[in-house]
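Let's turn to subunit A:
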Amino acid sequence: MIKLIALCAGVSGALAAGLPAPLAAEPRAITVQSTTSTQNSGLFDGILPQFTQETGIPVRVVAVGTGQAIRNAANGDGDVLLVHAKPDEEAFVEAGFGLERRDVMYNDFVLVGPGDDSAGVRAAVDAPAALQAIAQAGAPFASRGDDSGTHKAERALWAAAGEEPGRAAQAWYRETGQGMGATLNIAAGMEAYALTDRATWIAFGNKGPLEIVFEGDPALFNQYGVILVNPERHPFVHAEEGQAFIDWLTGPRGQAAIAAFRANGEQVFFPNAG
Partner candidate 1 sequence: MNAAVRHEALTPGGEAFRARLRVRGLRKSAGGVLRISIDELGLAPGGVTMVLGANGAGKSLLLRLLHGLVLPDEGTIAAPPGVQSMVFQRPVLLRRSVFANLDFALKIAGIGRAERHRSVRELLSRHGFGDRAGQPARSLSGGEQQRLAMIRALSVSPAILFLDEPSASLDPAATSSIEALIRSAARQGTKVVMVTHDPGQARRLGDEVLLLHRGRIAEQGPAAEFFAGPVSGAGRAYLDGSLYLDP
Partner candidate 2 sequence: MQDFSQSFLSALWLILSGDGDLWAIVILSLQVSLGAVVIAAAIGMPLGAWLAVSRPPGRRAIITVLNALMGLPPVVVGLALYLLLSRAGPLGPLELLYTPTAMIAAQAVLVTPIIAALSRSALEGLWDEYAEQLTSLGQSRLGAIPTLIRDGRAALITAALAGFGRAIAEVGAVLIVGGNINHATRVMTTTIALETSKGNLDLALALGSVLILIALLVNVAVSIVGRDGASPSGPSASGTGPQMAGAR
């Protein structure tokens, strides 16, 4: 197997020769392990060209669920981690996989659901009450179920609501095991409720019968943080370039770029590095 792959690598080296490859003298490209919400909203396409233009450092984004992004980064398969699950990020740093964690920006989660709102979520006073209404009505709810930042936030909200959906066989609670956009596609197809970050929602093109049915509770706050993967742990990490990216993102120019980014004409990320 290994031999085969080494052979493949050798042969395909020639085929890949025409592809962009970093030159030793130039700044090396960095790989950012991030989440589907940042990618699907178009944020990276919006701000990365500016960074690359200013510094000459190309940025490659791998967009997966927060859980997988953290695991990939722990394996050293990335130089920078940009996700939204603060406790997990702190644990990542604690375990020595990353250096310092910094806040970058925030947005919020919203509950979306069918416009007729059969579960009466619109009348809820807070987020836990909204979820309780869904559970009591047994209205279909599409969960990411993929250990992503949004999934973790959703689980925390269910816990606050005193519910444990998914434990027993509850037909109304559907775990998609997929990214935010894919989950919204499924929710639109089943006329289900779902928790989504606002950025993905605004940029999402297949809303169908779905509308925002609940928003604004401080419990729905969604903080993004950035961490440099520990170069002592993984000597391959492009620490210098990665740090430059973090400094830019949390510095005035990056923060301004985030604030200026619009999805469907709306601001969806709010810089709060501090």
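Candidate selection criterion: all candidates are chains of the complex that A comes from, given by their letters.
As a convention for this text, contacts are C-beta pairs under 8 Å (C-beta built on N, C-alpha and C of every residue); 3 or more make two chains touch, one makes a residue touch a chain; residues count from 1.
Please read these numbers as outputs of a predicted model, since none were measured by experiment.
This complex pairs subunit A in touch with one listed candidate out of 1 or 2: 2. Subunit A makes touch with candidate 2 in their complex at residues 1-2, 4-9, 11-13, 15-16, 18-20, 29, 31, 36, 39-40, 44-45, 58, 60-63, 72, 74-77, 178-182, 184-185, 188, 203-207, 234, 236.
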